[in-house]
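Have a look at this one before I ask anything.
For this depiction, one protein chain was excluded, whereas all remaining protein chains were kept in their positions.
Naming follows writing order (A, B and C), and every chain is counted from residue 1.
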Amino acid sequence: MTIIIAILQAILLVAIAPLLSGITRKIRAKMHARTGTSIFQDYYDLAKLWKRCEVKEGGSSIVSRLAPPIFLGSFILLAAGLPLVMQACPVPILGDIITVLYLMALPRFMFALAAIDSAGSYTAIGGVRELLVGVLVEPSLILVLFVMAVAAGSTNVGVMALSVANLSAYPFVAVVVAGVACAMACYIEMGKLPFDLAEAEQEIQEGPLAAYSGPSLAMMKLGVSLKQLVVASLFVAIFVPFGAAATAAPLELLIGLAVYLGKVLVVFLIASVIENAVMRVRYKFLGRYTWFVVGIASLSLVFLVIGI
Amino acid sequence: MFSYPLVNVLGACLIITSMMVVLARTGRASAILYSLQSLVLVGVLASLGAVTGSTELFTWSATAFATKVVLVPAILLFTLKKIGDDAQADLPPKLNPMKSVALVAVEVFVCFVAVSGIDLPTAAAVKPTLAVSLAHFFIGLTCIVIQRSIFKQIFGYCLMENGSHVTLALLAPQAPELVEIGVATDAIFAVIILAVLVWRMAHYAHTLDADDLCELKG
Amino acid sequence: MDYSLLLLILMGCPVAAALLIAVLPAKSTPRGVFEAIHVLSLAGVAASGLTLVVSAFMGNDIFALGEWFHLDGLGALFLGLIAVIAPCTGIYSLPYVAHDVADGKLGPSQVKQYYAFFSLFVFSMVLAVTSNNIIMMWVSVEATTLSTVFLVGVYRTKLALEAAWKYVIVCTAGVAFGLFGTLLVYANAADIMADPHQAVFWTAILPNAPFMDHSLMMIAFVFAAIGFGTKAGLFPMHTWLPDAHSEAPSPVSALLSGVLLKCAILIVLRFFILAAANVGDEFPQTVMMILGVLSVCYAAFEVYKQNDLKRKLAYSSCENVGLIAVCFGIGGPLGIIAGLVHCVAHGLTKALMFCLSGNVMMKYHTRDLSKISGIISVAPVTGVLFAAGCLALAGFPPFAMFVSEMFMILAGVAAEVWWAVALVLVALVVVIMALVRMITGSALGRAPEGVTRGDVPVLALVPEAVLLALVVLLGVALPGPLAGSIEEASAIVLSYEDENPVNDSLFEDALATLAVDEAPEEVFE
Partner (left out) sequence: MLELILLSLGFSCVAGVLSLVTSKAHAASKTIACVGGMGAAALSFIGGLGALFQAATYVSWAGPMPFTNFTLLLNPLAGLLIAVIAALAFVAWLYGLSYFDEYYETGIGVIGFFMNLFIASMNLVILADNAFWFLVFFELMSLTSYVLVIIDQTEKSLKGGFLYLIMAHIGFLMIALSFFAMASATGSLEFEAFRTHAFAPGIATLAFVLAFFGFGAKAGMVPFHSWLPQAHPAAPSNVSALMSGGMIKIGIFGICKVCFDLLGAAGGEIGWGVLVIIIGAVSSVLGVVYALGEHDLKSLLAYHSVENIGIILLGVGVGIYGWAAGLPWLAAIGLLAGLYHLVNHAMFKGLLFLGAGSVLHATGTRNMEVLGGLAKAMPVTAVCFLIGSLAISAIPPLNGFVSEWFTYQGLIGAAMDGDIFMRIVFAFAVVALAITGALAVTCFVKAFGVTFLARPRSEAAERAHEVPAPMKAAMVILTVACIALGLGAAWVAPVVSSIAGSMLATAALPVVEGVTLVSLDTVSVVSPLIMAVLMAVVIALCALARNAANQKAGVKSDPDTWACGYQADLSMETLASTVGANVKTFMGPLYAIRSGVNRAGEALSRLLGRALEPEGEKAPAAPAKPDAPISRYDRDRTVGIAPAEQHAPALSNSVLSVVSDLGAWFGRMEGGDFRTYIVYIVGALVFFLALIILVR
């Protein structure tokens, strides 16, 4: 039974990912006092690209051909595993935080490999920067999940969500501080403005997309927007689990779905507001921000250890 | 007449004669002074023999006379002739005479203090001579250390031998004579070998100066 | 078979050979004759020596000439060492002397001198090992010095003569102190023993050692340790070692380092036993420990810095003698066993290394390690033996010195002298660095162009192969009789402790005794 929910959930997330990135573009346009494109613009782009003829670069090998499906596929799997609609993980084996973290490493691995494979220095630097952002965000993310695991008594995301939902996670302040740190870490991971402009291909960090065209490019763009959604919903699933369906009754599921969509919309709204209020930070100084997030995460660890 | 004070007096003469051997300038002079010194040594041995009444000491003084008074100086004079006079056999010692005398005096004093510390029944009566023999040994050692000419260093070795002979006689009067003969022949062979070495050094390396012999380093 | 007669034959062979060679005119008799006499005397020494050693292991003490000469378990171990290494180096000197004659470095009279004094040297060492009369011990050590002077100075170069002169002066001066020590012991013993004539025999002195004057005994032991330590090459008195070894022909330095140092250590050990019986083992052990640790640490750094092949091996001898002194300094059954095993192991290994250095000098005509490289490519068999020898000297497993070093560490740890063990281990690491650098630097690498390819004559390789085989045999399996002899020897050394006579296998209960006194502490904790 939960398998079906997982599949539906995955399909749902793939469907609404372009919508949400369209909404963020709309919000940005509104804040720049311009009308901007419609919220469905992403769908149109994907459809157009899907029909285009693809150009394969000279030096690239099988790795470039395999990168887009693996990139999208792993995020679909992640989407299926998270306890969004239900409080428990629909597919428990995908629910462990270590599996989630290391499964996110696979698309990054293939993304960077494809970047190097395209033999261009522009795309390669983008790929390497993508890896290094991952390296910088990893310590704070794992510290937060460590705190939650110890607080909730299990490394499974579903159990964590359950314990936060019924407020049984013991050191309450530690959980809240961990939530703040997780929010900031997810924000960096989503590739929002101060750190990176995900949608713009010209942006260095998304440079590797320059090597793709046609359906592969469409799949990669879909993957990028799905990644933003998955990261956001990871935060939502663990720290804002209220309203998710406790049992598998169809009514509860519908309510859970609606509540989840609302929550994600609110998160994206806040994110795009923050995004447009700040300037782009230079890549070299990214380290300072990430160490700041690690600082907050270790603060939550201190609270956990003291036990308040 | 042959009482312990005589032994002590002869011991004192030993010190004086060995000092003269150290200070002698030419090789020939030190050879002659050495035979004189050995004569005094034979006197000590004889008087000791008389005093303790051990017959071995008399045979001992006889062999000492044969070897030390006659044979060793002969060997040394023969080698001196073989070397010829040009090969700086008579280099002055590094320390000027006054300092060496002072050094010898210090050594004698230190030996007396040391020997007074040991209380040994057999040597009780002849303590001063025991101190003298110990001092004699160290005089030989200083002779080797302060000489520049390696020919003179042979005399240093001979003085050390004499010192140990006297100690042997004092501490072990009843030792089987075979032991004494072993030590004496050993001394003779050592002198012969040193002489041959000095001859070879003069013949092949054309130098007898100890300061030249410092090439092997590290 | 009357063993005491055999002992006299053992001593007689080399003396007869030396006299025979001395008598023959140098110019006219062909070199072959000298070599024949030389080999015959060595064969005699080997045969009689080994039979005597085996009989001593069976446990019966052998006396000759009425207590003047005595072969007990301890002496037998060192006599065995002489009986093995002297023939090997003797046979090795045949091709070596032939090579030097061909090079024009040795004239006929020098060859005659070489073989005569070689036999005299062996005779004096046998004398030193078997003599029971303490003054005769001093005379024999003095005899070893005198007999090797002309061996060290056999080449007529200034450096060789300088080395010979330094050797004779430093040794005689040092050993003279030994005579003082002997005299004090004799006087001390003659004082309390009924028959003064007996007071000169070591076996007679031992039983009533405890009743002798304590302070006099300590002074005597210090004189003896310094005196005979000079011949053993312990730290402050080792200065003659590098000079003598670098100038002497290789077989002589092999015999010098391999056996002479061990005989001197044996005599120091004899005085150690007397002193321990008299004043308890605490003082003599501290003296040996200080001398040992100083020698090991000083020589280890010298081995690393030294660039002359034979001086490096000489310093390594000084270091290993220091190790033996440390083993005796640690004391207890384990320490003594470690010391004795190390004597045997180092004797064999060092003789091997000096013979190999002889081979290397035959090929490269220089002792400077920076010019020697690629021995394996120039002379493959010598190169492989050289590398194996270096590893053996560094104390790697399949070789004998590994066993003795392990024993030393075990003894040190068991005796809780942590500071000494730590210092010695640091020094051992420095030595290993030096020897491994020697392997990578000279055994491997490219050969310089001036050197002719092709190995040294076979006769020059056979002794090394025999020695290496023995070293590996001792490293892998300590054979029964040798283990038995070591146990018996250490029983003699430990005889000063009045514990019950140690039963058959000393090794097991050597360790067990540790646990016994260990255990009570824990119980009370």
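Operating definition for what follows: a contact is a pair of C-beta atoms (placed from the backbone, for glycine too) under 8 Å apart; a residue touches a chain by one contact, two chains touch by 3 or more.
All values reported here derive from a predicted model rather than from experimental measurement.
Taking every chain of the complex into account, the omitted one touches A, B, C. Looking at A:I98, A:L254, A:A277 or A:I308, the residue that reaches the missing chain in the full complex is A:I98. Here one chain is not drawn; of C:V413, C:V466 or C:A491, the residue touching it is C:V413. Looking at C:L42, C:L77, C:M136 or C:V170, the residue that reaches the missing chain in the full complex is C:V170. Listed for subunit B, the residues touching the missing chain in the whole complex are 141, 144-146, 210-211, 213-218.
Touching residues on subunit A toward the chain that is not drawn are 50-63, 66, 68-70, 72-74, 76-77, 80, 91-96, 98-99, 101-103, 105-106, 108-109, 112-113, 116-122, 124-125, 127-129, 131-132, 134-136, 138-139, 141-143, 146, 149-150, 153-156, 159, 210-211, 214-216, 218-219, 284, 287, 298, 301, 304-306. Subunit C meets the missing chain through residues 165-166, 169-170, 173-174, 177, 215, 218-219, 222-223, 225-226, 230, 235-237, 239-240, 242, 283, 286-287, 290, 298, 301-302, 304-306, 391, 396-398, 402-403, 406, 409-410, 413-414, 421, 425, 428-430, 432-433, 436-437, 440, 444-445, 476-478, 480, 483, 505, 507-508, 510-516, 518, 522, 525.
Here is the rule we go by: only the chains that are shown with their structure count from here on.
Common neighbours of subunit A and subunit B (chains touching each): not present.
Of all the chains shown, the one with its CA centroid nearest the global CA centroid is C.
Chain pair with the most C-beta contact pairs: B-C. The greatest centre-to-centre gap from subunit C, using C-alpha centroids, is found for A.
Subunit A and subunit B have Cα centroids lying 101 Å from one another. Chain geometry summary: the mean Cα position of subunit A and that of subunit C are 78 Å apart. Residue ranges of subunit B in contact with subunit C, taken from their complex: 118, 120-123, 137, 141, 144, 150, 153, 157, 160, 164, 167-168, 171-172, 174-176, 179, 182-183, 186, 189-190, 193-194, 196-197, 200-201, 204-205, 207, 213, 215-216, 218. Listing the residues of subunit C that touch subunit B in their complex gives 133, 135-136, 139, 142-143, 146, 149-150, 153, 156-159, 161-166, 168-169, 172-173, 176, 179-180, 183-184, 186-188, 190-191, 196-197, 200, 213, 215-216, 219, 242-243, 246-247, 305-306, 308, 311.
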